[in-house]
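A single protein chain has been omitted from the complex, and every remaining protein chain is retained in its original position.
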């Protein structure tokens, strides 16, 4: 019988090794897999590539990733610390210890979506003709310049949902879906922390993320305080 | 007050003129906007470009489109008639009177999705290195060849749903969504025939196609017999 | 001279231009204030790039749902007929031209419509682009809300932007504390000017040359906002 539940955050993350790439969902606290982020911190894995909207939220839950310089590359849309004093990641970025691929948020989401959809690359008008798009291939379509962007994939992805069943089907509530819907298909191992587990299969119309895209479900009712 | 209802199929199609491009959803009868297809036939509009999965289903509901040679171009994944005798569109294709852009169904769906998502072009492995992909630009990504495909857009799109509200929000049931979810965003005027109209806004979790993508809703409880 | 407009008054003024049925994305900061000021009875659909289609009012105190936030991380509600999609879908909506108007903050706007609103090049601080660039490239109309000058009095309406661009030639209208200015054929056209302010005074606070519309009106907003 298919059953994608794992017993704990630790078990869910047991095979994350040095050099792994990890996509992490969440926006403004909603859909933020805070327990998995804390768990990632606890693994001690280093030389990581993280693909996450905002580094501030990642540092909030997993400060050790940056304090111990365990992230070598970040693909994100926001790499600004909260305070006036530079954060660890801002210092590492300035020192050339952390490579940051700064993406417009729509391009970020679409690159991930492409990674899960078997689209190796696509053209988008966003960032064509401005500094952030410099160095990218430009092509005209219908008289408008677009830049070529490539797909993003990762070894793992983390997200948080409201409810899941043994098939790995996930229901999101509110605005929890955000980047997770695209990240799960774009990763080899999608891990979802959920608030509740349903012993019966979710109703077809309640399923947002099909279990086909999900490898592991871990029940963590409380998301805890989200710092960011 | 926003209210996207129109009173009849005729009213919904009143501004379709010669030379228009029309996307039409439906797969195996589900989500097939049979009334709108019949209505399109009745408009008499010609020099049409149709973007539809299967020409057989289009001819089934709107035989006059082909009998009177009113389609100049078809983008589709299936252009085979039912019987052994060639259909009107097979004859017109052979005679060079009807241009057919034969797409793998995934490429067809993705080209439409791209059209609605502001992606002018994308690379896909499908059809690279085979006859159907000949003439397309090929590029290697991670050692695998992909072909460049361009977005599809249309003046109008037709689809059928289970229920809609005044905002144009649509709920699909069963497998009605199929191509319609991508077609509505990819067309200037998306027209949805629905089985039922809800006087109150649809519940957030019941909305499959947001009204932002829908211009017109027409209530036609009975889809009628679908020929194909 | 009448006082320059407050942030809320600028938001009020911008909101008056939102029309029935429009799909509107409001940027973080001053723009999001506009949702409170759309004229009574006018149905505007607010989209938020984290996936909300139909943002309603902020959640009442004590009634906040931590799982429902907008792109500014505000605890919001859904408007009637609203729903939630995912981020990739929300940006497909933005990039695909389905947003009628976006109201965004700005650092600089050039006379050709160039916008700089994402990278102020603060020393020692990392970058943050977020959704601004997709909105500036994708929305049908890009309208900017900002103070007419910087805190030190330097103009923000320029001949050419000095900061990295968000998008070239995208801005159609700018709402400031002093004026409503359109970008038209590569130049700034003043549609409204603060009551009691002279054209010369406004020009003195503006780097690029201003043209004043023949029907240039007084910029007014309700007091006490």
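Order of writing sets the labels: A, B and C. Residues in every chain begin at 1.
We adopt the following convention: contacts are C-beta pairs under 8 Å (C-beta built on N, C-alpha and C of every residue); 3 or more make two chains touch, one makes a residue touch a chain.
Because the structure is a prediction, the values reported are computed rather than measured.
The shown chains contacted by the absent chain are A, B, with contact judged over the whole complex. Of the listed residues A:20, A:98, A:207 or A:223, the one in contact with the hidden chain in the full complex is A:207.
When the whole complex is considered, the residue among A:12, A:65, A:79 or A:117 that touches the unshown chain is A:117. Between the chain not shown and the residues B:49, B:157 or B:178, the one that touches is B:178. Although one chain is not displayed, chain A still touches it through residues 1-2, 113, 115-119, 165-167, 169, 185-186, 201-202, 204-205, 207, 210-213.
Although one chain is hidden here, its contacts on chain B can still be listed: residues 27-31, 55, 77-81, 86-87, 89-90, 93-94, 100, 102-107, 109-110, 112-113, 124-132, 162, 173-182, 223.
The criterion applied here is as follows: only the chains that are shown with their structure count from here on.
Ranked by C-beta contact pairs, the top pair of chains is A-C.
Chain centres here are Cα means. That of chain B falls 36 Å from that of chain C.
Chain A and chain C have centres, each the mean of its CA atoms, that are 29 Å apart. Counting partner chains per residue, chain B shows two or more touched chains at residues 117-119, 205. Within chain C, residues 84-85, 91-92, 94-95, 138 each touch two or more of the remaining chains.
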